[in-house]
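Excluded from the complex is one protein chain; the other protein chains are retained at their positions.
Entry: chain A
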Amino acid sequence: MALPSYASPFERFWYYAFRVICALIFFFLMAPILIMIPLSFNAEPYFTFSQKMLTLNPEGYSLRWYAELFSSDSWMRSIRNSFLIGIASTVLATTLGTLAALGLSRAHMPFKGLIMGILISPMVVPLIISAAGMFFFFSSINLAQTFLGVVLAHTALGTPFVVITVTATLVGFDHTLTRAAAGLGAPPTTVFRRVTMPLILPGVISGALFAFITSFDEIVIVLFIAGVEQRTIPREMWSGIREQISPTILAAATILVMISVALLTVVELLRRRSERLRGIAPR
């Protein structure tokens, strides 16, 4: 998008101003995240850059907070819990959300709007209200302070993302394909496995990713429902900041950022590959 030769002085000014504004917005969004990465290598137990770090003296840097992170039982437990709860609730949310989206995309589904609204509501209702409600409800049926309780609560939060992404994928889905498959002799389960599922897979994967990240960085519900045994990474950071301010949190945060970036990259590559396989990638 080069500047055309007939651009007026104002257009020339705006052309550069626009880029400066975009750069500032990016800086504003990214700086707090990126600043953590060098700080996590701080040799001192502070959240600020030391003089040695600023002069790029190797002595100012160390891996001690990473070592501390991996040798701490409570941190390792919280990492394990986060993955356990994240994966379990993602599997549940993806399964339920995909099934719901398939049902909701049928032409003659009654009460479509109402059901969609109810399924989406965990996204709309303030989290603190959901969390408080779940706390009282789960306490009365002995689900509070159990893994199952946290997983179910996170499933409820993750499902709307799956419903939305899969529904969006199904808008472009050609339903004569399932008819064609049935006409060719495939029973309904085979039609789903061989035709519907591969075609909506990109939507299912992005939904699953959102569901996983929702569970992974969720703190409010964990604060209400999880006990000590179910502490997740965000919960551990929360108590880390309140109780013992240590850059271990920064090391954990850096690792989380890396995981998120890696996850997004992998999913995007997979999605592009599947599009190329289907021959629909823009050339």
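Here is the rule we use: contacts are C-beta pairs under 8 Å (C-beta built on N, C-alpha and C of every residue); 3 or more make two chains touch, one makes a residue touch a chain; residues count from 1.
By our rule, contacts and distances are computed from a predicted model.
The UniProt record for the undisplayed chain lists the protein name "Spermidine/putrescine import ATP-binding protein PotA", from the options "Spermidine/putrescine import ATP-binding protein PotA", "Beta-carotene 15,15'-monooxygenase", "Transcriptional regulator" or "CcoQ/FixQ family Cbb3-type cytochrome c oxidase assembly chaperone".
Within the whole complex, the absent chain has one touching residue among A:39, A:101, A:181 or A:221, and that is A:181.
Here one chain is not drawn; of A:53, A:116, A:131 or A:199, the residue touching it is A:199. Against the chain not displayed here, chain A makes contact via residues 174, 176-177, 179-188, 190-191, 194-195, 198-199, 274, 277-280.
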